[in-house]
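Take a look at the structure below.
With one protein chain withheld, the remaining protein chains of the complex are depicted in position.
Chain nomenclature is as follows: A, B and C, assigned in order of appearance, with residue numbering initiated at 1 for each chain independently.
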Amino acid sequence: MSLTKLTEVEIAAAIAQLAGWSVINGKLHKKFQFKDFVAAFGFMGQVAIVAEKMDHHPELFNVYNRVTIDLTTHDVGGISRLDVELAQKIDSLI
Amino acid sequence: MSLTKLTEVEIAAAIAQLAGWSVINGKLHKKFQFKDFVAAFGFMGQVAIVAEKMDHHPELFNVYNRVTIDLTTHDVGGISRLDVELAQKIDSLI
Amino acid sequence: MSLTKLTEVEIAAAIAQLAGWSVINGKLHKKFQFKDFVAAFGFMGQVAIVAEKMDHHPELFNVYNRVTIDLTTHDVGGISRLDVELAQKIDSLI
Partner (left out) sequence: MSLTKLTEVEIAAAIAQLAGWSVINGKLHKKFQFKDFVAAFGFMGQVAIVAEKMDHHPELFNVYNRVTIDLTTHDVGGISRLDVELAQKIDSLI
């Protein structure tokens, strides 16, 4: 299945199935908060493995117990089904 | 407080407060099982941070979703209060 | 030693001893690039351990093989000697 940029309608439908994700600056976006840095890092390590396995990598921002993730697909110039899949896999880690 | 080898009575008292730890081959020992390798690795990453922060490192064995941890204190030739503290911190990660 | 905000002169002197670090938006700032995501993540894992051991945490941004680090000390409202120490320790990882 070739990779395409999702339409606004498709993105809205995808977000309706995802808890806490929104579209910010054209990217799937979510903020996570953990009890401390150690827990945040445990999460980031898992995100790293899941992302590399998909060959699809997030923008990851961390400071102390907070992690912010932005997902977009460079090759299609927007959000693709890969971003939605990665968002689902990230949520399943928690 | 200087570091000493705990007596058998002290170790027994410590283990009574710890869930799932036993003494095997003179080391505090516990097996952990996770839903998959990604979860096991997230745990190991957290153990690594906690251990380095204490300057006290476990023997860590991993295969797929299983992690085995053995704790002993080389400097006292046995189990010390550091091993008990690290065991408590490891349990608090879960 | 109490923690204080470094003066501009002190920061300039510190940066002169650090390779690749500058002050951006009032924070010690450096960009790192690795051969791939796996190498970038190996680096981030080490930064995490070093930071937690110092109880001083960076702002960490990662996308694929690039890692950006910003250092500041919330308690002093600027850059402190802790940021300089963490920058040195991060550089020593490479």
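Rule of thumb we're sticking to: contacts are C-beta pairs under 8 Å (C-beta built on N, C-alpha and C of every residue); 3 or more make two chains touch, one makes a residue touch a chain.
Remember, predicted model here, so these are calculated numbers, not experimental data.
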Chains on display which the left-out chain touches in the complete complex: A, B, C
Candidates B:L6, B:V23, B:V38 or B:V84 - the one touching the absent chain: B:V38
Residue among C:A14, C:I49 or C:L86 that touches the chain left out of view: C:I49
Residues from chain C at the interface with the omitted partner, ascending: 37-39, 41-43, 45-46, 49-50, 93
For chain B, the residues touching the chain missing from this view: 37-38, 41, 44-45, 48, 51-52, 57-64
Residues of chain A (touch criterion as defined above) contacting the omitted chain: 45, 48-49, 52-53
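We adopt the following convention: only the chains that are shown with their structure count from here on.
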Centre-to-centre distance between chain C and chain A (centres being mean Cα positions), rounded to whole Å: 25
Cα-centroid distance, chain A relative to chain B, in whole angstrom: 34
Residues within chain B bordering two or more other chains: 45, 49
